[in-house]
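Removed: one protein chain of the complex. Kept in place: all other protein chains.
Letters are used for the chains, namely A, B and C, taken in the order the chains are written, and counting of residues starts over at 1 for each.
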Amino acid sequence: MEQENKTSGALKKSSRYRSRSLSASSTDSYSSNSCTGSSSEDDDISPREKIQKNSGGSNDFCVRNINQHAFGRREIEIAEQEMPGIMALRKRAGDDKPLKNAKVIGCTHINAQTAVLIETLSALGASVRWAACNIYSTQNEVAAALAEAGFSVFAWRAETEEDFWWCIDKCINAENWQPNIILDDGGDATHLMLKKYPAMFKLIKGIVEESVTGVHRLYQLSKSGKLTVPAMNVNDSVTKTKFDNLYSCRESIIDSLKRSTDVMFGGKQVIVCGYGEVGKGCAQGLRGVGCIVYVTEIDPICALQASMDGYRVVRLNEVIRNVDIVITATGNKNVVTREHMDKMKSGCIVCNMGHSNTEIDVNSLRTTDLTWEKIRSQVDHVIWPDGKRIILLAEGRLVNLSCSSLSSFVVSITSATQALALIELFNAPPNRYKSDVYLLPKKMDEYVATLHLPTFDAHLTELTDDQAKYMGLNKAGPFKPNYYRY
Amino acid sequence: MEQENKTSGALKKSSRYRSRSLSASSTDSYSSNSCTGSSSEDDDISPREKIQKNSGGSNDFCVRNINQHAFGRREIEIAEQEMPGIMALRKRAGDDKPLKNAKVIGCTHINAQTAVLIETLSALGASVRWAACNIYSTQNEVAAALAEAGFSVFAWRAETEEDFWWCIDKCINAENWQPNIILDDGGDATHLMLKKYPAMFKLIKGIVEESVTGVHRLYQLSKSGKLTVPAMNVNDSVTKTKFDNLYSCRESIIDSLKRSTDVMFGGKQVIVCGYGEVGKGCAQGLRGVGCIVYVTEIDPICALQASMDGYRVVRLNEVIRNVDIVITATGNKNVVTREHMDKMKSGCIVCNMGHSNTEIDVNSLRTTDLTWEKIRSQVDHVIWPDGKRIILLAEGRLVNLSCSSLSSFVVSITSATQALALIELFNAPPNRYKSDVYLLPKKMDEYVATLHLPTFDAHLTELTDDQAKYMGLNKAGPFKPNYYRY
Amino acid sequence: MEQENKTSGALKKSSRYRSRSLSASSTDSYSSNSCTGSSSEDDDISPREKIQKNSGGSNDFCVRNINQHAFGRREIEIAEQEMPGIMALRKRAGDDKPLKNAKVIGCTHINAQTAVLIETLSALGASVRWAACNIYSTQNEVAAALAEAGFSVFAWRAETEEDFWWCIDKCINAENWQPNIILDDGGDATHLMLKKYPAMFKLIKGIVEESVTGVHRLYQLSKSGKLTVPAMNVNDSVTKTKFDNLYSCRESIIDSLKRSTDVMFGGKQVIVCGYGEVGKGCAQGLRGVGCIVYVTEIDPICALQASMDGYRVVRLNEVIRNVDIVITATGNKNVVTREHMDKMKSGCIVCNMGHSNTEIDVNSLRTTDLTWEKIRSQVDHVIWPDGKRIILLAEGRLVNLSCSSLSSFVVSITSATQALALIELFNAPPNRYKSDVYLLPKKMDEYVATLHLPTFDAHLTELTDDQAKYMGLNKAGPFKPNYYRY
Partner (left out) sequence: MEQENKTSGALKKSSRYRSRSLSASSTDSYSSNSCTGSSSEDDDISPREKIQKNSGGSNDFCVRNINQHAFGRREIEIAEQEMPGIMALRKRAGDDKPLKNAKVIGCTHINAQTAVLIETLSALGASVRWAACNIYSTQNEVAAALAEAGFSVFAWRAETEEDFWWCIDKCINAENWQPNIILDDGGDATHLMLKKYPAMFKLIKGIVEESVTGVHRLYQLSKSGKLTVPAMNVNDSVTKTKFDNLYSCRESIIDSLKRSTDVMFGGKQVIVCGYGEVGKGCAQGLRGVGCIVYVTEIDPICALQASMDGYRVVRLNEVIRNVDIVITATGNKNVVTREHMDKMKSGCIVCNMGHSNTEIDVNSLRTTDLTWEKIRSQVDHVIWPDGKRIILLAEGRLVNLSCSSLSSFVVSITSATQALALIELFNAPPNRYKSDVYLLPKKMDEYVATLHLPTFDAHLTELTDDQAKYMGLNKAGPFKPNYYRY
């Protein structure tokens, strides 16, 4: 199971970095940010105090520096090449304009991949206003490129908390603007609108929510009867789940460890805590490069799967003295405790692939008897009095966000899913969805998959009429019952 | 997707062999039957005309030959050693007698593994009467051992159709016997009771159904409003699905091909039609021994999975001239046609892991221009006029049932699931289940998994109070939402 | 490291079954023998006392029953279809007759695959006389088919020791027959000739030896100065080694365990003793079907390979209490001792893939406190006083010979290698080979590989002139230095 912080959305600076879905947050890695955003941060003046216009004369946006647009445009163009699904959707549905008259409030990470989504929504007919869902994750150049292209974007890297809410507010509350649909990542736009603009909220057609945190908040709203519009939980759609977790982590765990530590994998003993999709991906990837993998689990079904997949299922304590690498992927807290770390051997690498930053009890390492030595960005040696060194990655935050970069291909899946969810909610007949939280209809999920098959030169077989009848299926799908597990 | 014959239960001799769930049918392979059952079939006299008593003096049973009981008992004892889950359940729940007063009608394959289930139900307090769900699959010695032990068993190998219904009738309709629960495999006991003894049917507490066919019939009953009692679909429980399909087929496809053809797998090109659980298992197993595997799919999501798992997704026609082995696992019909087989190269092996016997169009091979040559049991060479030979296994029936034998371990999972479903239905408070078809509660599924973990010396981690609270979970489970896909 | 009995060739009945190379011995499994040979063994009269003629009128042979030739011929025809390499050689070199005037004494296992070799040698121009290298391994029908086809074959199943030497003698010593080359498997023909017909021995052009035992004896002869002709060690040629050991065992270990025990592999803990080619194959195959594999090694280089390949390298004692399956592949003796077996858990399977029958100390189990129970052919339960059962396969003999059948494809590699070695030795200019033991020239090894590539539809790339010059290679090979390890 993999989750994020379920606690409230209070935006204290110290815990400001709240990871949501992996894909949307992928570009939020420190490395990418520190590269592209460094210069602009020297700016002293707040963007809110600047007067900027794009070349079209509009000033309905707020970004760090509109002049950076050319570089941002190039980033967007590169991303377009690596996002076959969302681009195919743009092409296929461009004439239909299925989002004509849609007025979208977007609140997500803002990076090149998001820009491809935004421009696709626009190509499908939508008007949009967009803010960032994270004060740190905006790529300023991309925001500039979007503003230059005429989009009302309100986001920059290193916003203050006040800036953060101001930006979202600017998206909701504008002249001649009654938004009718929300694309949210974390639930902040939804909740601001619900609280501050309840009348406006009642008029929207629905919410598309991307993150575990946001979905959790929606279910809570629903339980307490406050959810007055339909919401689509795209976080749990099949393609997104498998790609963001299983397939993506299979590669990003390798990448993260290699980039940060140059460790040789062959023959290393690794324990993966948790055998959900993320844990399955980590275990499979690491075994593929020669590691010996142990698994811990609380759920007997997942434990049985791990056994049948050829991993020893143990308690962490049983192997903690022997393993070379410890990876958490449980979604829980304090999975790796100080007591565990006291027993690790020198050189053991500890990192987190699961919950934002709770799985490893990093605070327990901030004691006077231990010395921290920063080896390089995202890599700390924590040194015991006897000289033992634990290698802690990303201070216990999500290592794949901090130490590797996700491919645009994964984001393409997520973006296409979001776009289809918007289309579905916007065009659904009045009674199809009530004021509840829904999973994406299977047919949409299948369509997202279809959009990405050409990347693999994969050729679908089509049912004959006879076969379709025999199976009781429509030739165009959906092909499986809802409880099918894939 | 894997399924069985959805057509009605008409018992024509020619299509008599109806496979249901893999596990229950596992011992139904021709090989095992032909070994253990051969001698007794020479018997001229119908068991129904024989007068037999067990050593306790009872004659409330009907088997081929009560004197074979000792050999059957030994088979049961061996099976007990290989069925840790069901034996653990027998031990753990033996004192509670959770099935006290349960009166079970069983209608399943009858073999050593079933006997372990029957005797477990008895140990848990149930009274049972049992018939076979297939006219060919009874192991006579095991039936004799059960009869000798005092169980009212009505079954023998090679029943006539009339025998078949007579046996089931004997289980339902007996003196001083009002059955209150049904354990069915295919739905024949359910349907006989419903039609012939509707009053009796209304009094039962529920039905546990094991097979795809039976589940399908239950859903149809439910739709048409004729299902007046709750029914439990154990066919789609997690542990059963994964074990019967993914994990079991990963091994049995290798075993089936090797035993029947002695083919060397390394470097062979294989196409697996269908990438459901069975197809996934076949592909994984065969790649593990060095095959190059192609996949066909109709469902874009499964196709995307196959791609990400590293298989080329093609249409059958694209590779049919090159592949060495063709395996069907779609649940559909005429997946491999005569036209395909005309294009195969000489020596190509064709077999079916999916639907009972429809996937390969075997009838299309029974033309005058082709010669059939039986090479050994379950292996035919079909010879084209130019000398080309196709190697057809099990005449297109399920090759793993015909050419390999499933381990008792798999059956242990299924049996434990059935027993728990019976306990749940029998003990559920009146309003928990309505007259509908239910999946096994997740907690039961988890319990079945738990029962089998000791086999792997797998050690579950337990949540701390703090962690459980943080996750919003009960420490004893269930651990996942219902839509979780594992 | 894998080896066979290095002790002398004394043919005591009790230890009569001496396995040599896996491939040549493959058909020597008890199962296949017991099937095809059972009826003919009832014959009371020794073949030596029978008067038999083939349909051509010749009586220069001695087999069990010439009338069985038709069935043997069909077996040979089936084998031909599965031996692409040797058949390609027969076709390609048929016109050249590179073995014209060769007079070959053959002493090998006699089965359908050998028959394909014999008839290929004949097609290439050779005259042959053939005996069996093992008193039990002859397939009588095949011997009959060869005799009917005019070959001077002297072999039957269940020869006495005296018969054995008489048969070889008949091959060496015949009218108008000065043999000029030997194809040996175990060295018995070589040694009989050397001792009994030393003058004749000096006139031969060379010896091709197939087995570890025979090669060992040749090196001893060479050391002691008694080897007066060149000998070719085909046992250590690349293609043969890799196929007979690594690739073949990767599959046959799975097959052997499955056929004999129906064990489910997923999640089972296995220890493979020895990480030579056989051990590597076993470990890879079993991991491919979901086992957790441990390795023992005495050689640090192989141990390092095992580590890097992702296996824990342990001493047997460290895991003996936990493992489900113990496999020996060391070539050594007493690798698994009574002390080890005393510690195993109940249900542990023990089998040998390495040395003929020495690796497991089976004798230590024949004590009064232990009970043996034969479960089925090749499967014994050894029962400890406390009820613990160890499952011993093939009484410690080579399990893949006893419990599975090797594919003809593997034998095709070996046969082609033998044939090419004969051609090389027979046609070599006088000074190319001295009286020593040689490995097959790399070019021949490469040619054997080439013959088998079409089976895999594998397409070789050809060097351009420029590339060949750059690499300093001949475009036709050889492509590697002699010390290359593949």
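In this text, a residue touches a chain if its C-beta (ideal position, glycine included) is under 8 Å from a C-beta of that chain, and two chains touch if they have at least 3 such contacts.
Quantities reported herein were computed from a predicted structural model and do not represent experimental measurements.
S.K.: Write down which of C:Ala158, C:Ala428 or C:Leu463 is the residue touching the left-out chain.
M.R.: Looking across C:Ala158, C:Ala428 or C:Leu463, the contact with the absent chain belongs to C:Leu463.
S.K.: Which of C:Ala123, C:Met200, C:Met308 or C:Ala428 touches the chain that is not shown?
M.R.: In the complete complex, the chain left out is touched by residue C:Met308.
S.K.: Looking at the whole complex, which of C:Asp96, C:Glu161 or C:Asp236 touches the chain that is not displayed?
M.R.: Hidden-chain contact among the options goes to C:Asp236.
S.K.: Touching the absent chain in the whole complex: find that residue among A:Gln52, A:Gln269 or A:Ser364.
M.R.: A:Gln269
S.K.: Which residue, C:Asn173, C:Asn322, C:Ser346 or C:Thr450, contacts the hidden chain when the whole complex is considered?
M.R.: Residue touching the chain left out of view: C:Thr450.
S.K.: At which residues does subunit A meet the chain that is not included here?
M.R.: 78, 81, 247-248, 250-251, 254-255, 258-259, 262-269, 285, 287-290, 322, 347, 375, 389, 404-410, 455-458
S.K.: Residue-wise, where is subunit B in contact with the chain that is not depicted?
M.R.: Subunit B touches the missing chain through residues 266-267, 269, 287, 290-292, 307-312.
S.K.: Can you name the residues of subunit C that touch the chain not displayed here?
M.R.: Within subunit C, the residues touching the omitted chain are 1, 3, 236, 238-239, 241-243, 247, 296-308, 312-316, 318, 331-335, 439, 445-447, 449-450, 452-453, 456-464, 466-467, 470-471, 477, 479-480, 483, 485-486.
Keep this in mind: only the chains that are shown with their structure count from here on.
S.K.: Using Cα averages as centroids, what's the distance between subunit A and subunit B in whole Å?
M.R.: 41
S.K.: Nearest whole angstrom, what separates the Cα centre of subunit A from the Cα centre of subunit C?
M.R.: About 58 Å separates the centre of subunit A from that of subunit C.
S.K.: Multi-chain contacts in subunit B: which residues touch at least two other chains?
M.R.: As it turns out, subunit B has residues touching two or more other chains at 247, 456-458.
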